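Here the complex is missing one protein chain, while the rest keep their positions.
First chain written, first letter: the chains are A, B, C and D, and each begins at residue 1.
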Amino acid sequence: MSVFTIEAGLALLGLALLLLEALKPEISRRTLGLTAIAGTTLALVLFIFAPHDSASQPAFIQPWHQLDSLAIFYKGFALVITILVLWLTLECAPYLTRFTVDGKLAEMFSLPLIVCAGMMWMASARDLVTVFVALELVTVSFYVLVAFARKSAFSLEAGVKYLILGALSTGVLVYGIAWIYGATGTMSFDGIAKALANPATSKTTALFGAAVLLCGLGFKVAAAPFHMWVPDVYQGAPTPVTAFLSVGSKAAGFVVLTRALDAFLVEGSIIGSEIQALLLVVGSLTALLGSLPAMFQTSVKRLLAYSSISHAGYLLLALACRESARFDLSSGGIVAFYLATYLPMTVLGFLGLGLMRANGLGEDIKDFTGLAKRNPLLALLMTLSFASLAGLPLTAGFLGKLFVFLGLADHGYWGALSCAVIAAAAGFYYYFKTILAMYTTEGTDVPALTFSVPAKAVAGALALAILILGVYPKPLQSVLTGKSQAHKVDSK
Amino acid sequence: MITLGHYLVVSGMLFSLGLAGVIARRNIIIVYMCLEMMLSAANLALVGFSRFHLVNGLPDYTAQSLVFFTITVAAAEVAVGLAIIVALFRSKQSVDVESVTKLQG
Amino acid sequence: MPPLLFYLFALITLGFGFLVVTGRNPVTCALALAASFVGLAALFLSLDAYFIGVIQILVYAGAVMVLFLFIIMLLDIKSEEGKKLNLPAIVSGVLLAVLLTLQIIAVVGSTELAQKTSQDTPLSLTEAATKIGKAAALPTISNDLKAGTLPDAKLIGFTLFDQYGFHLQVIGLLLLVGTIGVVVLSKRERSAP
Amino acid sequence: MLTSIILLLPFFSALLILLGHRQLKGAAVLISVGSSIISFIACLVLLAAADDKDNTKLLLPFLDIGDFHANIDVLIDKQSRGMMFIVSFIGLLVHIFSLGYMKDDDARPRFFGSLSLFMFSMTGIVLAGNLIMMFIFWELVGLSSYLLIGHWYQKASAAEACKKAFLTNRIGDFGFMIGILLLFGLNKGDVSFDNLRDAFVQGGPLFDAQKSNPGIITAAALCIFMGAVGKSAQFPLHVWLPDAMEGPTPVSALIHAATMVAAGVYMLVRVSFLIEASPLAAEIIAGIGCFTAVLAALMATQQNDIKRVLAYSTLSQLGYMVMAVGAVAMHVQHGHELHGPNPGHPAMFHLYTHAFFKALLFLGSGAIIYACHHEQDIWKMGGLRKHMPVTFWTFLIGTLALMGLPWITSGFWSKEGILGAAYDSGCSILFHAGTLTAVLTSFYMMRLVIVAFFGKPRTESAHHASEVPLIMLLPLVLLAVFSIFSAWDGFATPLQALKPAHEPPHTTVLFASIAAFLIGTGGAIYLYRGKDKDPVSIKLFANKFYFDEIYAVIVRICQDRLAWIVTALERVLVDGLVARLPTAIVARLGAATRMLQGGHLQGYTFLLGGGVIAVIYLVVFVLPRLGH
Partner (left out) sequence: MSVLEIIIALPLLAALAIWLGAPARAASLGATSINLILVLYTAVQYWGKTGLAFTYSRPILENPSLSFAVGADGISIILALLTTLVMLAAIWQIHDRPAIFYVSSLLIGGGALGAFLTTDIFFIYAFHELALIPTFLMIALHGRAEPAYRKAVAWKATIYLGVGSLVLLAGLVWLVLEFSGGSKLTFDLEALRSQAKLNPLPDSKQAQIFFVLLLGFGSLVSLFPFHSWAAPAYATAPTPVAMLHSGVLKKFGLYGLIRIALPLLPHGVHVEWVQNALLLMLLGNILVMGLVTIHAKRLDDTLANSSVMHMGYIFLGIAAGTDIALKGAVILMFAHGISIALLFGLLGRMRNQLGTLEYNKLGGLANHAPAFTVLFAFGTFASIGLPGLTNFAGEVLIFLGNFTEFKAGGLTHLQWTVILALWGVVMSAVYMLRAYRSIFHGSPATGLFMIDPALSQRVPFIMLAATLLVTGCCPWLLLNLMKSAL
């Protein structure tokens, strides 16, 4: 079974679920949710065992679909995050249904499948048309998902903000595509790379197009100054959707960004140095603008939003560091690695939030007070998640940061490195603030928290992933190394 | 003589006009209209480039395909967007951008 | 296209666009937008993109604008502005628009690409008939080309279904998602009093 | 083996007692006294031992890094053997005396433990074969002195006194350490006395340094001397010794009269080669010694506390010895040599005789205090001659020895030696001041004896005083014997005292000493016979030249005020600049960036549009010009 079949199947499964709910409205959300999870898990299993070479794909998709290492990694990534989000939705369902008009969640189980398919296609895209189409599929689905709990004023507000700003960024993106196309005469990444390596190409036009295009993509990955939607939308959206946005959508954005930058920064590119400088500036700014305001947040969910901005900054900085002979990971590899470490820690954080909401608690830091007493295991796991987000060693988060720092230092980008360091230092403050709340016991005499065995299992697995990635990243690295090598060959 | 530059400038002005509207207007529906204007401006640029980038002596139809997709996507976005705006109006009795300022800080 | 017509349509496009941005009444704005899109469609035609021009009128000026008008009517939105103008927003909006325009003009001015005219880059339809590979196999296209007419819709159709068949499906899916979204988002509360 | 016993026995005794005295109870005293007896015997054996060729021996390892060694090596020569005898003999007598004196003290085990610790440390100083070992034990005697002065720590004055003693010594040690470091550097890391001496004599690195930069040798000598200034309570660090009298009297006898305070002199004699190498240092040393001698003697004339009189007298005598060190060095610098292979040194000789009679005087005063129920004011005594005859006679012998009763007492000979050295030094001030000190010494000692022992008892406690028990008398008698005879060859030779070789005494010196004795004694008898209160009152002397007050001001300004100012600066400047300012900046930035997130869509769209324009501006219009 080819990878493409799996992707298409996933989208079809989403449609089928929609149809099922429409025809049999009495079907329980549990069944729907479990079916979706089972389907995605099956897809993941099939995907793992499917042949991973382009040749095995149907011929008609070859012009726009590629199956290099990066694509494979992100496809797997998308499947995993989708499963987690579906499961989180199921876990959060009791309180989510309070905010939907009919008390149902059917689309919350089917739309993620379609989104997942869209993200998988984005990962494989070879040209800007495919990127645009897949990206819009994902974005439009997210418009719906963010505003899904529309009885909540927050969710609706988030929906409106995401809609307006998202549409604005789509406009910018298309405008950028237009200019890139104008400058290079092609929409495919390979063609763009080839054209940019040609000195005859008009530099100003190319620069303009690339800049506008990157602005459009920057919105998707929450790069400063296009990040301002993130805190509001993340805070307002239902928690599973927030997790999906902050991990899935961001990863998809980064895979496209990686592809675009691979083209823009190709060997001998006429716009290479400018774009690289832009990345450094924007990355540093993003890391700072994510970290600094986060220090004053009182809502953990909003804090995680800012944290995700800050992490986007590191990822952008990683993208700015091109290959180094002394380093087995390409910048795309580092980004992939970082995202792989980012997944468990962020999802674990949102999982904790969701579980607390499910227990009737709020999302403020003060709601975390005394968590260690009420549920030591959850507190321990959340501590691990926040420690990893802060980048404490022996957790996954540290390695990601270390690679970024190594890359920056290796290229001598000291200014960017110091911004990253300042941002990380500020990060200590707000992550530790939350950790402190969990262990504070004064003035709280609240009953113990309980959560289900599967929840424990998933959270435990994520925590384990954080630790394993933190101390034994070799398997992941070797996967990425092999793949980014293949990717290099592919893109040439 | 009308050059590609003319089209591009018109497209750019339309794009800027849309942007100005998006920033300046308070009625979300009008904001949304301005967004459609921006998309159309991008389309104009695309079509312009495609006309002047001949492939086999013909306009480049890949770009025009993208324009086609953009228009379609815009339509879908409008549908979803207006639905959200309707939902907003239902809950706030207003489509003013200032009615959504609860999330901040 | 004669320069005069170009300027006319450009003026229509931009003028009505300006009306969209400044109009007090939403209905005015919507109608102005439709008019602007008509001007735009004319510009598309002048660029030999007949199909796109038609689509622009059909989909945008037609369907989309009707939708807008419909919603405006449905929600019965008054021209509620008038008294309170957000002056800083207007100033900054204008400022940004001017800056962006100047930047674009500067970029356009600095690139040779922008100097191309339709005379420099004429369509060579008859030669094209032999070069277009697979599409040449379709007699309607090659015949039209040989006859010296541009089979615009046919060529786009061919490109869409040959190169972008999959994308078309995805767009379909996207429209479906949009539909579902509309249903989900505008469902009325059943237990509403 | 012998030296290990002498050194380590008191160590283990001290350790055992100090850490376990509550379990040991009475046994503690026995352990301590027993160890001092064994040490004394071992020292006697050591006296008899023959000289070795290589007299520095490794006893215990301490620090050993590559070529650098700073171990516990003992240097056994005439000087250390003689000194060892003094230390162990007086130590033993003090132990015995304390058995009686401290009978009623609950904290007796602690006292004896500290005493053992002192014996250990002092032994270490005496046997030290290198400067670092000497420094180690130098500090340790400081500790034991601290513990013993603070024996009655409940008393605020005792608690303050022990602190003062330790801190003042620390200041001296500050210099001592610098001196050691300089010598260590100059002599390529070797600070054993033997090698240092060789490095001078046989043209080693020190010799070269002396040639190339004599200043550094002077600096080293003066720094080393600073250690002696602290330990031997020379001006300006003399203030701790009178206060140290807060300790039990046997301690004053042993530590603050006979042995520890003399360690400074002992050490100076050990490094005499260094002082001899620097004329300036020798002059300064002699000057300070001489100044201290006169100053302390003046202060002693107006003291009323029996122990304080003795304390100032000790100061004065130590000044004498230090002056002798300097004077001898000056003498040598003029091209003279001391006679003999292991020549006697007047300072060491005076140290030797002084140890006996000053210990005797202190123990005698202890007996008086004990008898008078811890009354120390001499004006509240009187007539004790009849109540305590043995004490009186022994005390008198000690006094005469200190005054230098011509020909009979040991003190006469040793003092005459010092005056002789001063005379020879070529600096007449030294000689004149020395003579003046001798006059004053006779005066205040005679005053003490007359006021305390003659006349009528002036208080009840003096009236009821009775002779002390035998166990306290025995040491007095033994010491009295030594006070008279220790200068005789029959004693001095086997005890290996560093008696200067017999030179025909200068007649001037001889006359001067005798005259000093007579004038001082006569003056005191004339002034004080039959008086009930002091007929002379010189505030300046009674208040010790206001040194304590001046120092208190200095400490308050230089230390407490400075500390206050520095603390304030540290809080405001350092913490402010390093911690608060950056934090405030970051916090402000955070707050400012948060303002961007105002929640208004129009603001967000503006930022987004502005961002696009800024990026375009940067990428298209700025960066290409920067030539990136």
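Keep this in mind: a contact is a pair of C-beta atoms (placed from the backbone, for glycine too) under 8 Å apart; a residue touches a chain by one contact, two chains touch by 3 or more.
Because the structure is a prediction, the values reported are computed rather than measured.
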In the complete complex, the chain left out here touches which of the visible ones? A, D
Which of D:Phe184, D:Phe200 or D:Phe225 sits in contact with the chain that's absent? D:Phe184
Going by the contact rule already stated, which one of D:Asp489, D:Asp532, D:Glu549 or D:Asp575 would touch the omitted chain in the full complex? D:Asp575
Considering the complete complex, identify which of D:Phe89, D:Phe166 or D:Tyr370 is in touch with the unshown chain. D:Phe166
Among D:Pro10, D:Gly129 or D:Gly150, residue touching the chain not depicted: D:Gly150
For the chain not shown, which residue from A:Leu19, A:Ala38 or A:Ala425 touches it across the whole complex? A:Ala425
Using the touch rule from the top, list residues of chain A that touch the missing partner. 325-328, 376, 380, 383, 387, 392-394, 398, 402, 405-406, 409-410, 417-418, 421, 424-425, 428-429, 432, 435-436, 439-442, 471-474, 477-478
Touching residues (missing chain, whole complex) on chain D: 18-19, 22, 61-66, 68, 70, 132, 135-137, 139-140, 143, 150, 153-154, 156, 158-160, 163, 166-167, 170-171, 173-174, 177-178, 181-182, 184-186, 188-189, 205, 208-209, 212-213, 216, 559-560, 562-564, 566-567, 570, 574-575, 577-579, 583
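Everything that follows uses one rule, which is that only the chains that are shown with their structure count from here on.
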Could you put a whole-Å number on the gap between the CA centroids of chain A and chain C? 32
Report the inter-centroid distance (CA atoms only) between chain A and chain B in whole Å. 26
If you average the CA atoms of chain A and of chain D, how far apart do the two points sit, in angstrom? 76
If a residue has to touch 2 or more other chains to count, which residues of chain B qualify? 8, 15, 18-19, 22-24, 26, 28, 31-32, 43, 48, 50, 62, 65, 69, 73, 76-77, 80, 84-85, 87, 97, 100, 102-105
Hey, what residues on chain A touch two or more of the other chains? 129, 133, 136, 140, 143-144, 147, 150, 159-161, 164, 168, 172, 182, 204, 208, 231-232, 293, 296
Linking chains that touch, what shape results: line, ring, star, complete or other? complete
In the complex with chain B, residue positions of chain A that touch it: 128-129, 132-133, 136, 140, 143-144, 147, 150, 153-154, 156-161, 163-164, 167-168, 170-172, 174-175, 177-179, 181-182, 185, 187, 231-233, 235-236, 293, 296-297, 302
Contact set on chain C toward chain D in their complex: 86, 89, 92-93, 96, 99-100, 103, 106-107
In the complex, go through chain C and note every residue touching chain B. 1, 3, 6, 10, 13-14, 17-18, 20-21, 23, 26, 29-30, 33, 36-37, 40, 43-44, 47-49, 51-52, 55-56, 59-60, 63-64, 67-68, 71-72, 74-75, 77, 80-81, 86, 89-90, 92-94, 96-98, 100-101, 104-105, 108-109, 113-119, 121, 123-125, 127-128, 131-132, 150, 155-156, 158-160, 163-164, 167, 171, 174-175, 177-179, 181-182, 185-186
